[in-house]
Each structure stands twice: as C-alpha cells, then as structure tokens.
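To start, the structure itself, in structure tokens.
A single protein chain has been omitted; all remaining protein chains appear in their positions.
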C-alpha cells in the first residue's frame, strides 16, 4: 500500500464550495488549515498505516462529537432569521442525527463496539474543548459567529474526503473516506456554503473583509481549526498501546 | 350548521397520551385548561360561526408562532441528555418546519395570503408573549421545564382536534380540524408524551407530585395555558372589522 | 396642579446620551417613540392626574420587569467581547438589582405592598411579552442586537425623567421622576450609551446605517419601543376599578 501523495497545491485548488467567506477564512488560517487537513492521522488513513486502535478511538470520540455538533446545528435553528435558514439548519440537524451518526454506529458495531458503549465512552478533553467552544460561540455571538466556528468541521471533512478520494487503503478506512467524498456529503457542503453566504450577506454585506468583525471571525475560525487538529492528535494518542 | 356540543366530562375522559405528568398538570390547571380548550374561538371553529377574518388572522399569527415553536424544539435538542431524546426532538423540529407549517402556507395561499406576506406579518403582542416565554424557559430551566411550557400547545391541539372530530363545519375549518384529529398528529402527541415521561423519570423520578419542583412546574404549565387562551382571544380580536 | 406641557420639539432636542446609534434608531422609530415617551401614563404622572391604583399596579409589574431586565443585562455580560464591556454590563446588573429595584421595594412598602407580595404578583401578559422578547434576542442575536432591544428602556426612562424634571405633581410621582432625572441615572444612561457605541463600532463600524443589519436593528428597536408603550397601557388598564 503506497504512501498517499497529496498534490502540492491542494489549498489553492481546493474548492470553497461556493462560499467566498469560507474561502477567505481558510486562506487566512493557512498553516493551521494545512496542519488540520494534512494531519498525520489523515495521511495514515489514506495510506492505510493508521493503527486500527487509533481509528476506533477516534470513531468513539467522533460519535460523541457528532451529538454535540447536532446540538450546535440546533442552535443554528434557534438563531436563524429567515424561514429558509431554519429549514436548512433543521435539515442538517436531521442529517447528522439520522445519517452521519448511523455510519459511526454501524462501523463501530462491526468492530465490536455497541452504541451503548459509545454513549458511555469517556469524553476526551480535546473533544470537550472543541464541542463546547462551538456551543459557547452560539451563546455569545450571532449566527455568523456560530457558522464560522462550525465551518472547519463541515468543509474540512469535505476537503479531506476529496484529498483521499483515490486513496488505496484499508477497506474500513475506504468506507469512511467514501462517506465524505461521496456526492451526498459534498452536496451538504455546498448547501451549508449557501447558508454561510446568505448569513454573511445579511450580517456583513459584500465587503466582509472590510468589516470590523473580520479579524474576530478569522480568530474564531482559526481557533476551531486548531481544535480540529488537536482532535486528530487525540485519535493518535488514544490509539497508542496502554492509552 | 348545528352548534357543537362538547361532552360535559371532556377533561376527565380526555386522554393524557400516556403521560402521567401531563395528565396531572392538566388536572391541576383545570379551569385555565377549560378556558383554553373550549375557548369561543374553538367552539366557533367547530360550529362554523367563526368569522373567516378571525381564522385568517389566527393562521397568519400561527405561522409566525410555529417558526418560534420550532426554535423551542431546537432548544429541546440542545437540552437533551440522551441520543434518543435528541432524535425525538429533532424529528419534531422537522415535522413542524416541513409539515405543520406547510399546512398553514397551503391554506393561506388558497386564501390569497402569500408566504412572503406571512413572514412580514406584524407579530401580535400575545404571540410574542407566548413564544418568547417558552424560549426563555429554555434558557432559564432544564429540559423538563421547557417541555412543561411546550406541552399545552402540542397536547391541547390534539385534544381540540378530538373534541371537534365530528364537527359539521366550514370546509376550511374542517381541513384544520382534520390536521389535528388525524392519526399523524395524534401519533406525534403520543411520541411527545413518551419523551415527557422519559425526561420526567430522569429528572424527578416516579413520585413527581412529591418533588419540590411540582408547584413551579404547575405554575409554568398554567402560565403557558393562559398564554394559549390569550392567543385564541387575539384571533377573535384581530378578526374584528377595522382591526 | 397644572397640566404638564411638553416642549413641542422634544424629540429633536432630546439627548442621545452620546450614542449616534441610539440617536438614529430613535429618529427612525419616530412616531412609536413619541407614543412611548408621551404616553398618557407619562403625561398624567407629570400632572398628577394618574390614578394611584394605576401607579401601584405599574410599580408591581415594574418590579418583576426589573428582575428580568437584570437577567438581560447578565446576558450582556455573557455576550461581552472585552473585559471593559463585561465590567460595564456587570455594574449595570448590580445597579439594577441593588439600587433601582430597592426604590421600587421602598415605595411599594410605604404604600403597603410587601416585597413578598411583589414577588408573587401575577405577571401581566404585556410584561411577559417585553421581558421575554429581550431575553430571546439575547439567545438569537449578538450583543448589539441585545443592546438595541434594551435601549428603549434605559434611554427612554432617562428622557422621560428629563421631560418631567420640572413637573409639579404628587410627591410619590415626584420621587419616581427624581430617580430618573437625577444625576446617577443620567450618568448610567451616558455609560450605557458609551457601551452601545463601543459595540456598534466593533460589530458594524462607522457607517452603521449602510450596514445590511440596519433595517433589522431598526425593527428590533421599534418592536421594543412598542412593547414599552404597551407596558404603560397595561399600567392604565390594571389601575382601573375592578381590574
């Protein structure tokens, strides 16, 4: 199984799914974004060298993550200002709870981890940090602040899915990759990007980089990106023997 | 068109949809519950004597109400403590946004009121009072407090649907009644009752009337019931010529 | 006791306490602002013709109002983005709970209404509508949205205090007026105006009327102004014999 080679120009060619705001935030976060997207965990998912124990530890934590991520999207419903925004946010809550989470449950069960075990898994501090940071953003800011904190997860997984689309790896990693590079998830990314743009226009207007909020939005996005990278590191650590 | 006769023993025979807590709260609210369930607006929906203008004014406000009610159910997702509770709450957010609200849009459009007009309708103070009271309960209390504030709406409409099930009335009122006495809505009531019981057991245990929270839950439920009754009165008032 | 004459040009000469945003919002709300500031309740406070029962009913409700208004300011602490904003918001929470509320308790006790009676008073629907609208704004929007919903109360009372500063009226109404035209309250208005400007600059920048949020901020402010006017009407209604 050959090592996965990433194209050198990945960032610049990567899609922004149609959101100028996301594109600009990603470009601004640059190095942090690369550390997240091309984290050792990701690379080794792609070339098959990731220890199975790290993958399972990650899946367990990600199950808990998704429950809180669905709560964050529920806050997006609460903070929506139009019926259309509400529909989009509510559909995402549903997709997370009834589709993305089931993938986790299915894979975990095949590997001998029941949903009950998933629910009772001890939440890692890196998991707490990321999920609660997003939730608190919902309490402290407006819908745009919240969407900036949620963007690294939704779009980053889409980008990782595409990066690894042709990877020749373990079947179970393949199944994971397919979930994120597949059309339904990529379509979700485009829909969320549409929502991000709509809210950005309503809250900042067209010249968003000239807004006094620009710096703070960058900082929020960047913190979330760092917390995503730490989530991958958590997976590596929890997968080590004796962890 | 004959006047609708309500059975005298309606309250005691009305179903609690399987929730002992709801049953006890309703019994405790007694007079207030009757004023809500058998409000003039309801009776005249049933016998066809309700002015069309009152019905349309109500529908307009109820459209705005449902958007906020969906936000309140999104808060129930946020405040859920198990994956099962989240699924139930998320499904309700969806049912509200994608089903119950569409009934309003469809009926209103047939009557010449566009969805855009609905969205731009001025929210009546009675509407603001009720919806924001529920939202603030979500911020101030726990999931059980929230469910008590949301119960009068979900179960009350179920009960009204059943009360009016055989009413011989105007076709458009008939369509409204059918939506609430029909099996899908009645099934929703039973599901919500199941959620209420689950949360009640997890937060109060079996002897809920012996809990120090009992009085405050009754008071919260009762306030919500009064706000529901005022919502009907608002419909009557807004339907008057010149309103 | 002569009828209070308001200067005809009150609005245009009234101070904006140093907040350009508040000044512009008030001007935009124009008629609604006048209906609030020169409401019959206010005029009759000034000329002494307000029934004592209306004043006491108002005070009772206003006591409950202030508890929720302090909660809204606590949300401003939660939503602050700098240490300075937090200090200002926290000081206001304290001023409300430990100073403004005590005035109510003191006056009410002298009139034979205990604090216990105040706490157990039934919240009028107009009171619920206004307070919970503000709380929900805190949940749905950012600090600027919240400050726009809270502005009509803080600045409006300051303006009413000044309008009635020289009124020749009943001693108990005089005491109320003095609380709001007095230097400590006027200073509070200037401090809050400073906070409003700081947050406005941080969220919208200098050209706030060119922001895509301008219309929605006007609408939020205007709704809060209408809810304030209805609060005065509630006082008149509750003060009527038999209410």
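A few comments on the model shown:
First chain written, first letter: the chains are A, B and C, and each begins at residue 1.
Following the convention adopted for this analysis, contacts are C-beta pairs under 8 Å (C-beta built on N, C-alpha and C of every residue); 3 or more make two chains touch, one makes a residue touch a chain.
Since this is a predicted model, take the numbers as computed values, not measurements.
Taking the complete complex into account, A:129 is the one of A:20, A:129 or A:218 that touches the chain left out. Among B:84, B:140 or B:184, only B:140 touches the chain left out of the display. In the complete complex, the residue from A:20, A:139 or A:218 that touches the missing chain is A:139.
When the omitted chain is restored, the residue from A:80, A:151 or A:230 that touches it is A:230.
What subunit C contributes to its contact with the hidden chain is residues 67, 70-71, 74-75, 77-78, 80, 82-83, 86-87, 89-91, 93-94, 97-98, 101, 115, 119, 135.
Subunit B residues in contact with the hidden partner, per the touch definition given at the top, are 78-79, 81, 139-142, 145, 201-205, 211-213, 216. Listed by residue number, the positions of subunit A touching the unshown chain are 71, 123, 125-126, 128-129, 131-133, 135-136, 138-140, 223, 226-227, 230.
One rule holds for everything that comes next: only the chains that are shown with their structure count from here on.
The greatest number of inter-chain C-beta pairs in contact is found between A-B.
Centre to centre, using the average C-alpha position, subunit A and subunit B are separated by 37 Å. In subunit B, the residues that touch at least two other chains are 71, 135.
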